[in-house]
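What you see is the complex with one protein chain gone and the rest in place.
When the chains are written out, they are named A and B in that same order, and each has its own residue count from 1.
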Amino acid sequence: MALKALDIYKLLPKKNCKECGDPTCLTFAMKLAQGKVEPDLCPYLDEEAKNILGASTRPPIQKVTVGMGTLSFTVGEEFVFYRHEKTFYHQPGIMYSVSDTESDDRIREVVSQVRGCRLTRIGIDLVLNGLAVYAESRSPERFAAAITVVTQDNPDLPLVLMASDPAVMEAGLAICGNYLPLIRGVNDQNCEAFCTLAKKYGAPLVVSGNDPEQLAANASRCTGLGITQLMLDLSGTEGEFIRASTLVRQAALARSVPGLGYPVFLDVRSSGFSGLITGITKFASVIVTRPLTRTEMQAALVMRQNIYTDPQKPIQMTPGLYRVGSPGRDDPVFLTVNFSLTYFTLQGYLESTRRSCWLLIVDTEGMSVLTAVAAGKLSESVVKDAIEKSGLASEVNHKTIIIPGYASPLSGRIEEYTGWKVIVGPRDAAEIASFIEEELK
Amino acid sequence: MPIVTFLPGFRKVEVSSSDSLMTAAQKAGLSINAVCGGVGKCGKCVMFHKSGRIRFDADRFKEFFTQEERDAGAILSCESYPEDDCQIMVPERTLIQNQQILMNVVGQAVEFNPSIRKYYVQVKPPTLEMPASDLYRLLDAIFHAGGPNSKQVYVPLEILRRIPSILRDSGWRVTATIARLPAGYRMIEIEKGDTSTRLYGVAVDLGTTTIVAFLRDLTTGQVIGVGSSYNKQISCGEDILSRVNYSKRKGLSRLQDLAVESINNAITMAANNAGVDRDDICEVVVAGNTIMTHMLLAIDPSYMIEEPYVPVVRRSLTASAGRIGLSIKPEGGIFLFPAVSDFIGGDIVADIVASGMAESPEISLMIDIGTNFEVVLGNNEWMFACAGAAGPALEGGEVLFGMRANPGAIEKVSIDSATLDLKYQTINGKKPVGICGSGLIDVLAELLRACVIDRTGRINTTLGHPRIREGEYFPEFVLAWKDETGIGKDIVVTENDIKNLIMSKASTLAACIILMNQAGITREDIKTLYFAGGFGNYINKDNAITVGLIPEVPVDRIINLGNGAAEGANIALINRKKRKFLDEIASLMGYIELNAEPTFMDEYTRGTFLPHTDLTLFPMVEKSLELCRLRVEGK
Partner (left out) sequence: MTISYSPGWTASIREVVIGATAAEGGTRRISYRIGGESDLPCIGSGRKPLIAFEICDDPALWPDVIRSACTKLVDNPPAWAAYVDTTLQADLIRLNLTSTRRRNFDAYDAVSKTVIAVLQATSLPLIIEGSADADIDSEVFQRCGEAGEKEKLVLGTAEAARYRSVAAAAIAYGHSVIAQSPIDVNLAKQLNILLREAGVPDDRILIDPYTGALGYGFEYTYSTMERIRFAALKGDGDLAMPMICAPSDTLTIKEVRAAVHSHETAVSWEVATAVAAALAGATILVVRHPGSLAPLRTAIDSLWKEEVA
């Protein structure tokens, strides 16, 4: 549970010395409570205070990086159980699996599926993160050869190497170890050999265990051998995974079991698409899946984007004047905020009316209409600004805008301030069709 | 230049033909309603042209008037200009009504220690043996009369020039007035003979709408006169933001002039009441919001209304009255309260001082509600504050029949939950013409108790009672039938009015709860809840809690601070030691920017329910509403 500003204040020296950069200890405490500053900025903290405050800012889950270069990705460093508590920071890497027994052509095909997958939504590219090669052949030579097929053209594609024989793993690492692939295959017998390999290449290591206790013990064993880039293997059926990952996440956040403060690895080759969705929503950080159909891949990437959106920073639309259909100079102008959902919803309903119109998106910093009105982010001056910047007056022959129903308190002020006539539209975009029918005949 | 005569009072004023009739009316001393700031938008400044030549584009503004009004010569005074001598009729509605201006003050025992003192001294005449300078001997005499050490006293040139003649003309008996400044002392006056009993100061509450001045005898500390005035800046815009926008368009000087003029009017009124010569007033202490304070000093306030919302200055300020244009002793001083932020201004700091909450270990919550609200929570160790827009509903805006607390406004309402019979009380007992904030809170609470509205404020139209009906756009509840009213039509409250009220109260309550969360305290920890400003004086506390305008605390813990800003200014006037404390309060307060507060929207949504989505925060309200429901269902 996060500390309240006043609780933190009580731990501070109350000198108001300003050395932290804040005018008073109280304002410093308020920023600490919001996680906006680090406690070290205060030079006068006693040990007890440092412990209490330090613990609340150090991530309870270790940061781990897979791969090197522009395609590498980082996971871990999570602070919360529910995304609404703050946010989930690092979205899971999704890796397509391929067996080293597959033909070189098939391997190349999977690589090109991974690299060729690109979905752009709201200005963000959604991508698959890499490839997982598993040593089904159990042959060091074949494993190395299969990896070579991948790395020939794509040396920087992040990889998961899956083999339980240290000799096989070593052969693979000899090819790509310098690119810091994720190593999976540790068991009770090969632990030391694998740790040696991980240490040699500085690559992250997946540890496993039959139950959380054993998992924690194995992880501690690896840290004892000097490995800190660890991930916890929670692969199993969807049900097994979710029960284990819930437990591990809770223990990690409580910092109660040192061996569990690592990101989670999940292999869903047997559970498939629904296993992947389960992993995305419930705390997996690297997920290995069989190549998906294109539609499944898209749904999974969008789900990942949704779940890892910062709930406190709504996705914003670029403010400006948008066309719905092909509006002419006499068509109506609807005004709304730049909260992406509001925009999508309104646009959807407007499209379904088949009436061409203009959509003027004003900058409310991504707040919804109700929020923006309450917080003063939607105001007559914001509207005026938007009308001027968008050049709306030169696009239409009239001077009338339709504002959202929840913005009705502003209608008078907008009229006075902008000189545009204001019509108050419905509160709910779903009523836009009947509004157009009745009000804009 | 044309002479304009305003009817019905026959006030005459000579103006240039480029002055609008609104400006002319203001020069004639009339307070004209101009919500839009005099730019021909609001249609509130209606006058009737009776005779003489004027310029007015009747076609352009015809939409503001009925045919009947046009025939009677209706004009918008802000858009009309006198060509020649003319007579103009000003209807009552165009004048800003006498609102209830708060002039009472709670009064707390304050140590008497003003910053200005007079010393009546007999100065030793110089001799050849003792050829010390005039100034030296004067200051020496003052020191021996209990005044400050001579080295600490600064004497301005204007005073210095007068010393030799006054000393000699008075036979070496003079009265010196010395002001204590943050660093040292300043002599602000020297007079012949003994004037030591004539020492006065004024505490001013500089409000957006009204200004109140308290005249105090600084030899005894007693209040001897009170004066008030409307803030004449209203003609440049009703709310503070439109005034800032006005200043952007037309510059700051008119706003400053109007503020000074309004303060002078209030001071003059107080001085006349007490029979005091304004020239004997040596100090004015002003508590006002941050923007008003800036405007009074002609410091550009426009950066405060843009991100990142910074004031030019926050600390307390002193200046000489002459430089500001205050009509008191020209060398007299003016002290302005410090601010915490753009929205937590000197008025709130004054409220805090008046309440004494910054000196008590017990936790207090202070709420000042108007179009904006300010909330402060804390005690002598810590304090959090935040501010936000409540929307105008609580002041009668955005409500179909809403109005300010003017005569004829319904200010109290009770409803019989069985019969829906309704009793109301209006201000000054006039026939009702509308309803003001306190009346609206009563209506909200009473309709909830009578189960006419549900907790989201929706009217249950299935009840089948003549007072409940479908209005033109929304369901509505009739408060007064047209034959009872002063406007010839039914006065109703609509579902939309109720929504707007709920939105207003939700932001205020959310602010309170966010401060409480920030401090990690519960409503039980609040030992005193202060209402500052006008609102608290008229509001029914029980109803304010029932609708969830404020957190549920025992009613006997709620104290109306009344005009806390004036009270705080008075305290600072009579006890200079408190002034340093003001800066401490202002600088140590933790200000929470609600716009940047991630939980605000959640708390706001929780507040859009009567009284609140979490009913456990209002246990007593819940008990009583439960009883109400049983009673209504049982009937």
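Note that in this section contacts are C-beta pairs under 8 Å (C-beta built on N, C-alpha and C of every residue); 3 or more make two chains touch, one makes a residue touch a chain.
Because the structure is a prediction, the values reported are computed rather than measured.
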Residue in contact with the excluded chain [from A:132, A:251 or A:337]: A:251
Residue touching the undisplayed chain, where the options are A:281, A:353, A:381 or A:411: A:281
Selected from A:15, A:84 or A:200 as touching the chain missing from the view: A:84
Candidate in contact with the missing chain, chosen from A:15, A:121, A:255 or A:329: A:121
Missing-chain contacts mapped onto chain A: 82-84, 121, 212-213, 216, 237-239, 242-243, 246-247, 250-251, 256-257, 260, 271, 273-275, 277-278, 280-282, 293-296, 298-300, 302-303, 305-307, 309, 311, 341, 344-345, 348
Sites on chain B contacted by the missing partner chain, in the whole complex: 454-456, 458, 460, 462, 602, 605-606, 608-609, 613, 615, 629
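Simple rule for what comes next: only the chains that are shown with their structure count from here on.
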Length of the line joining the C-alpha centres of chain A and chain B, rounded to whole Å: 49
In the complex, chain B residues that touch chain A: 36, 39, 41-42, 245, 382-384, 388-389, 391-392, 398, 496, 500, 503, 506-507, 517-521, 587-592, 594-595, 598, 600-601, 604
Interfacial residue positions of chain A with respect to chain B in the complex: 4-7, 9, 16, 23-24, 26-27, 29-30, 33, 312, 371, 374-377, 381, 408-409, 415-417
